[in-house]
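For this depiction, one protein chain was excluded, whereas all remaining protein chains were kept in their positions.
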Amino acid sequence: MHEQLNFIIEILGTISFSMSGSFAAMQKRLDPFGVLIIAFVTSVGGGTVRDLLLDTPVFWMHDLLMCGLILATSIFSMIFKSIEKNFKVTLFIFDSFGLGLFTIIGVQKGLNLDIHPLICIGLGTITGCFGGIIRDILLNRIPLIFRKEIYASACIIGGSTFLLLTHFTTLSYTFIQIFTILMIVSVRTLAVKYHWQIPKFYGYESNSEM
Amino acid sequence: MHEQLNFIIEILGTISFSMSGSFAAMQKRLDPFGVLIIAFVTSVGGGTVRDLLLDTPVFWMHDLLMCGLILATSIFSMIFKSIEKNFKVTLFIFDSFGLGLFTIIGVQKGLNLDIHPLICIGLGTITGCFGGIIRDILLNRIPLIFRKEIYASACIIGGSTFLLLTHFTTLSYTFIQIFTILMIVSVRTLAVKYHWQIPKFYGYESNSEM
Partner (left out) sequence: MHEQLNFIIEILGTISFSMSGSFAAMQKRLDPFGVLIIAFVTSVGGGTVRDLLLDTPVFWMHDLLMCGLILATSIFSMIFKSIEKNFKVTLFIFDSFGLGLFTIIGVQKGLNLDIHPLICIGLGTITGCFGGIIRDILLNRIPLIFRKEIYASACIIGGSTFLLLTHFTTLSYTFIQIFTILMIVSVRTLAVKYHWQIPKFYGYESNSEM
């Protein structure tokens, strides 16, 4: 059942990120092949960096289903590009789910390979965030990590909670999985809705060189 | 004979990309060591990412000839920097050949490792394009993938043709190799000459946030 849940999680995350990449690339007016490349990089970027760091085979290299799914989602997004305007909120929630899903997958993959839990939080954050970071670098956008939205912070908070709950409670693994994914989604969604910000206790002035 | 042809192809591609990197770095007024680094990254970037993804040894790590060749080409470009002005067209064609050569090498390397043909098209595109993408990111230029020129698209078209011809025809391997390389070169050259563009069937307005 575990396996199945993980599988569904990965499918959903891939679709979410593939859509988010496609729309970002269309906004920048790339041609269809360019849109496809950005969709691909956004979907697999985080997991690829994680797998390279862990020295395990890169997850999509033998996975035609995943590649086909990205291709299909990207083409779908190009055809129904109007959905972006009408479903902006839906897409935002989709992207948040991608973030939560991929973060927890990253933490789990590290734990399975006997990496120290603290380092696994880093692996989860990388899996969740790097796809979006690479997308933004390639598209010359303001890097994700800059924006006011709580993004990487949500991964770190969710990943830490996942570890604390698995270590110190007897809750079922599946429950913890779903709970922390929803937690990342909620933290990010609420942060954007209510303009939450992590307090900066160091006090650089606004008019810095940025 | 295969081996020999591949070897010559790799040498020519390396020289082409090393030149293109050197001239881009000189335009940005980097010092000679900086020019050398950019030449190196442009030449080996695509193949390095491909080898990391495939988990095969990185191709230049034990290949002194390749490294020496890049060094020599880069120094040559710095000394005869005037060739850029007088041979702009030659250099463009050189760069297109690099693109074609590296793409087909990437597709072949994937096929040899039993990667699914569709994923091999991706590997070819990565091998052809990533050197230029990393060069542009490091040099703070408008990313390659943005420019109007058909670039990544030429790789995808050429790689697909290569696969179709090897699967469904009985033409000699060497012929298909040369044919698809020339195809990538021609598609790109004609696209630039006649301002071809892949039609965008989704209709974002021009005055987007770009």
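For clarity, chains are labelled A and B in written order, and residue numbers in each chain start from 1.
Rule of thumb we're sticking to: a contact is a pair of C-beta atoms (placed from the backbone, for glycine too) under 8 Å apart; a residue touches a chain by one contact, two chains touch by 3 or more.
In this text the structure is predicted, and so the values were computed from the model without any measurement.
Novice: Any idea which of B:Q27, B:N112 or B:T174 touches the chain not displayed?
Specialist: Touching the chain that is not displayed is residue B:Q27.
Novice: Kindly state which of the options A:A152, A:L165 or A:I184 is in contact with the chain not pictured.
Specialist: Result: among the candidates, A:A152 touches the missing chain.
Novice: Considering the complete complex, identify which of B:T48, B:S96 or B:T127 is in touch with the unshown chain.
Specialist: B:T48
Novice: Tell me where the left-out chain touches chain B, residue by residue.
Specialist: Interface residues of chain B facing the absent chain: 26-34, 37-38, 40, 48, 52, 55, 57-58, 60-62, 64, 67-68, 78-79, 81, 137-140.
Novice: Touching the missing chain, which residues of chain A?
Specialist: Interface with the chain not displayed, on the chain A side: 52-55, 115-116, 118-119, 122, 125, 133, 137, 142-143, 145-146, 150, 152-153, 156, 197-204, 206, 208-210.
Everything that follows uses one rule, which is that only the chains that are shown with their structure count from here on.
Novice: Between chain A and chain B, two copies of one chain sequence, what rotation angle (nearest 5 degrees) aligns their Cα atoms?
Specialist: My answer is 120 degrees for the C-alpha fit.
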